[in-house]
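Down below is the structure, laid out as structure tokens.
With one protein chain held back, the other chains of the complex are shown just where they sit.
As written, the chains take the letters A, B and C, and residue 1 is the first residue of each chain.
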């Protein structure tokens, strides 16, 4: 129920504002006796970190994570794990001029209307800086998901989609866009450079995939795996849509075209001839790869002036200076992976609670 | 946390299987002193009811709802409201042949793998019959949302989208598809008739809209209004994607194109020049209409035989006889409306808890 | 979070008023594949049922429970279990005269102040009738707790305590008080007869004990087993105090006197020389019997007139006619057992979620 807590059994509570002294989170419900040190978490933060290419914000943050509780001698103890990152490059002066003005497309206005007060520096609580803690917590979640591989990629930038036949996970770390198609990455580089120079921004689509997920995860009716995933991904800053498997393309399919046919594999495992379902049927994992996509709108911070209003009810013009990402979708890739990890870790714990012998028994015949 | 409970403060717990003696729900947390009788609920159930046209399942259910608790002399008392519908047309014999076989695209397999047991009659718990209780609970939620209008429409069937310039809410109840474009409805009639006769099925996209929503609803970071809505809509049977406002089309927009410019209206209300955001910024309602869409995959119950497996780990062929909807998207329209109502009622209660003077104060300047 | 839901993973949502058409509950999160029929539940309801001796209310209720969902062919399916009892003897006329008057010690006043409306018939939602559903749900919880024995007894009536050296579980079903000391039962019979005849009532203390509970149950810091149990027992109507193990007597002990010394038993099990702790240390079960007591105040429904006020803000005199229990503590015994069962079933599921190899590994040395 908590506004700032994600998950039911594997739970993450984040705190912190963009320009406060620090940000952090508490990971509660993590199983004991898992090896965990800062070195397990830091690489994921480094992937999300700003200032790494000209295509992401030039804010310089070390994002050095510290574990303040919940581990002892390098293993988790089952008690709450507090993770902590100091904010080192806050440069508050950039934001003074939007103290009283609401940037179109930002949360400035709605925070003001909801709370009647807001930390306007750098977006305060609504800043994407919060997602650093999701990535940190996601790294802990991966520890729970032994045997599961979670990866993400940018599959569309500014309406220009990758060629799916060229999809290559090995490419993802070879370009600054997490793009799995080298040809698309080359096109995007030109396009994003142009957008950045003109003070504009571009939208994007991120795809996240989990392989090795055991069948049986998901808690119908209202804790369905896809519903949890939809909530998780939609909660990322600037996300406006989520789809599973064929997603919106399903509207144009027939029942025959959409059916994933089944046959038997070794050891009672069910194999599928296709994965229109994205690895989830009836809100429960099938054993196939979980495939989800989410769209990230173009950054609202742009140099073109826009009509807006201010705190005093006056009409004003707003343009956003400061250091911003011309395509926030890029840095959303590791965040999307993290959310997928959090959803799966939580689903695994819920599943174990109700089904102590599972998922090992998820075979046919079941007994 | 409960698997079968939706919502945090305005909470609905549903129960019941397709072919059990009854289905029902408990609505907990409803404010007291709201007028409520069965007559407030029944019309919404009647809209969702099967057997009303040749385009939906011919199962005949009266779906007559009874209020068993939580009201006294026609008003809510603040105690849990139990709603109850008897199942009258169960015709179990139709389902005997899929007792041991898993229909591709259905939840048959995953329920078996997860639970090791399932009520196979009519889909049991995974049946869309459960959504009748969502519609009933949604009718109660509407009572909480005084001044808010919630409507839904089918905007795409089988890949054939409506013409948005012809969108007319008055059309929605003039055709069996909840279609707001009379020309599209005519085309769909032919198409769906053909699909039905050939034992095939079609996908669809539903749009739901809430007008009159006060600004300030939504509980960042993990109770954002759009995240709650994504979870709510994705939890509906056969839904594979959810989007808010411009949704996936945002990928092709620039920051300038996506910005909803603002100006001041009367009484300190903020007005917008466009609604790319779908009424939600930073996870909080802006005061504009909330606009969401979700895609419903084509019904998996089709007459064309498909390769599958059975409970014993044998490979088999499956085809689905019985009474089915050739386009389940149609009956998802009132369900989508209900989920939107449930999300908003819950968000309103959460908002009041933390902001006792809101949403009346959501004006500029705020004090 | 839900006001009318108890538990986190094994969850019970109750509904219904004393004089409505029915009462019921939904048990969600129950593991699948447990044998369960009405015959497993009814005997527990029969123990709590009114009308069985002159010492409990003469209201005649069959309290015949029906399972409406969640089982198939005699076993649980992992889906929500709806339990339903029709109210057959409602006799509303008894309550007309307290329609507008608040009985001292009852919830009449506070429901009016909180909700501004109430079903005054028989206490409405605040009636102890609600506890029938706790007993029914508790019977389901017992199914989850294989190997655990849960029993209760009345150990004090009207200030007259049993002689602990005469404690005999076999006596509990031999008298109308659930008294484990035959001599005390005889004394209580006289005393309660006198109280009943004079229209007065008596307080009582109930003790509940669970044997066979594995070590390791309980979820520190805020889901400690004793904290959950305190909440569970305090939520029973008319309960004003809860204690674990030595409870309030601990105030007069020294550290030496309070320490439960340990030694090793067979198979790595830890044995204890005493059980001052009541089977719980640090909020986690030790493997010893869980022992809790709770005090039930004397029934507020008495024939002696008391000064009170009415809905209109007028001062009035109130006396309570109708059929009442002269010692509500008696019928609280099966309710206390049920709450203990619910707490333990929930704790077991929580434990499994975080510790998949437990509680089987709760031995020394642990690995």
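Assume a contact is a pair of C-beta atoms (placed from the backbone, for glycine too) under 8 Å apart; a residue touches a chain by one contact, two chains touch by 3 or more.
These numbers were taken from a predicted model, which means no experiment stands behind them.
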item: Among A:79, A:198 or A:275, the residue in touch with the chain that has been omitted; value: A:79
item: Option from C:42, C:60 or C:200 whose C-beta touches the chain left out; value: C:200
item: Missing-chain contacts mapped onto subunit A; value: 1-5, 8-9, 11, 13-17, 20-24, 26, 28-29, 32-33, 66, 68-70, 72, 75-82, 114-119, 124-125
item: Touching residues on subunit C - with respect to the absent chain; value: 1-6, 8-9, 14, 102, 104-107, 109-116, 125-126, 130, 156-159, 195, 200-205, 215-216, 218-224, 226-235, 239-248, 250-264, 268, 270, 273, 276-278, 281-287, 295-302, 304, 306-315, 329, 350-351, 355, 358, 361-367
item: Touching residues on subunit B - with respect to the absent chain; value: 1, 9, 29-32, 78-79, 220, 349-350, 352-356
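Note that in this section only the chains that are shown with their structure count from here on.
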item: Inter-chain centre distance, subunit A versus subunit C - centres from mean C-alpha coordinates, in Å; value: 45
item: Distance from the mean Cα position of subunit B to that of subunit A, given in whole angstrom; value: 25
item: Centre distance in Å when subunit B and subunit C are each reduced to the mean of their C-alpha atoms; value: 39
item: Subunit A, residues touching no fewer than two other chains; value: 1, 9, 220, 350, 355
